[in-house]
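Every protein chain of the complex appears in place save one, which is left out.
Now for chain A:
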Amino acid sequence: MSTARQSQQHFYDAMSYFDEMFDHDLSVRPHYEAVNRLFSRLKPSDLALRQHALEQRMMEEGITFTLYAPDQQDPLERTIPFDYIPRVIPHHEWEMIDQGIRQRVKALNAFTFDIYHSQNIIASGIIPRRMVVGNRYYRPEMAGLQVPYNAYMTTTGIDLIRDEKGRYYVLEDNLRSPSGFSYLFKGRTLMSELFHDLYLSCSVQNIEHSLNVFLGSLRALAPHGKRDPLIVLLTPGSFNSAYYEHTFLAQQMGLHLVEGRDLVYKDHKIYLKDLRGLRQVDVIYRRIDDEYLDPLAFHPDSLLGVPGLMNAYRAGNVAIANAPGTGVADDKAIYAYVPDMIRFYLGEEPILHNVPTYILAREEDREYALAHLDELVVKETSLSGGYGMLIGPTATSQELEQFAAAIRANPDRYIAQTTMMLSRAPVMKGDAMTPRHIDLRAFSLMGQDLHVIPGGLTRVAMKEGSLIVNSSQGGGVKDTWVLCR
């Protein structure tokens, strides 16, 4: 078994955490052999050349996201930090993840259906009513509504992490409008073109087919089984930080990229205003939140949505993906109940486990958490993207006090979790590998069938020691390879 070249020159710490590429004794894990072979062979000058080519391509193709900071006058347009050492997942490990994601998404979808219909899970006393109806993402408008194939969540992104033993855990479920598809597909293109030698020497599961499945899932939603549906991607506009992703998906799948003002409601239908006049829209893949969809139904000040959209939706003349109200299932407090959902709806034991979670609305949980705040991670249930988070072990005493006060004031709004030792993978810094914490966003696509994109998006906390992988907080990405065998 080979050992990393870097280990002879630099200290590489594979001891403190689970490392994806190296075992504790710095031997290379078998599924990383090819990667190690290539990177041991490349000279620093080669690495610099490839790094340069990579950055150039990302700039030229405009693979960027926009960062809004309060102290900045002009928003920053950044290319996402992309590390070119791929994350490799062995075949058998992926089989397990694939099964686990399917199981979880099925249960979450069944839960959403149940909540908007007979609410059996509440009647059975498994989830308290107030956690559901008091949830800010619960949409009473959706009650009793029929969704095609009962597929509420056309797209999901489930975030997975690994602990110090390499066991996988679900960190959170993103069921509203998960983003990251473009980095996943674009990252693969860049890697297969700039690291063609490595890519072609490994048998990597193809992901291109998944885009076709994505489009197929959207088409399947078309009301009345229309054969050639008009599908639009509804974006908040070019100022949105994920606008690159919206343009990418629209381009790759041949969708019309529209803003709210391009659509109009008439006679319980939604129309696209284009040069040929009004054309009826059948499916809306929306990348805006529920409350902005329709100013008549939700947020009256919203300029992003389409007045009347919910009427057309209720009349069954247009499909929306993901369906409004799926947020009820990805709330951080509901998260704690997902294992119970899996048992309740599917009668199975969860394949992927939750991170141990304390529900602060419960008194005993709250007392424990307040006493151990410096060991826990606290999250505000309704926020995402790494905002509103306290990481106990690294927080200052002032931050700890602030959160303790906030939890006492509004216990329902917070959960606490055991601090997980996120696994690490090497990134290239200059010409040496250095470990960084990572997670994995696994995407599923639901139409008539359920499909999990092989690999997903590996997110990297680019700052040394940091546990925050969100791109809005300086996180980067890696291409993720699932081996065929």
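Here, a contact is a pair of C-beta atoms (placed from the backbone, for glycine too) under 8 Å apart; a residue touches a chain by one contact, two chains touch by 3 or more; residues count from 1.
As a convention for this text, contacts and distances are computed from a predicted model.
Asker: What is the missing chain called in its UniProt entry, if the choices are "Multiple sugar transport system substrate-binding protein", "Alpha-E domain-containing protein", "Sarcosine oxidase subunit delta" or "Carbohydrate ABC transporter permease"?
Answerer: Going by its UniProt entry, the chain not pictured is "Alpha-E domain-containing protein".
Asker: Given that one chain is not shown, which residue among A:H196, A:R279 or A:R408 touches it?
Answerer: Candidates A:H196, A:R279 or A:R408; residue touching the omitted chain: A:H196.
Asker: Touching the absent chain in the whole complex: find that residue among A:G216, A:P307 or A:P339.
Answerer: A:G216
Asker: Per the definition of touch given earlier, which of A:M253, A:L272 or A:M421 contacts the omitted chain?
Answerer: Checking the options A:M253, A:L272 or A:M421, the one contacting the hidden chain is A:M253.
Asker: Suppose we count only contacts with the excluded chain; which residues of chain A make the list?
Answerer: Against the left-out chain, chain A lists 49, 53, 192-194, 196, 199-200, 203-206, 208-209, 212-213, 215-216, 219, 228, 251-254, 484-485.
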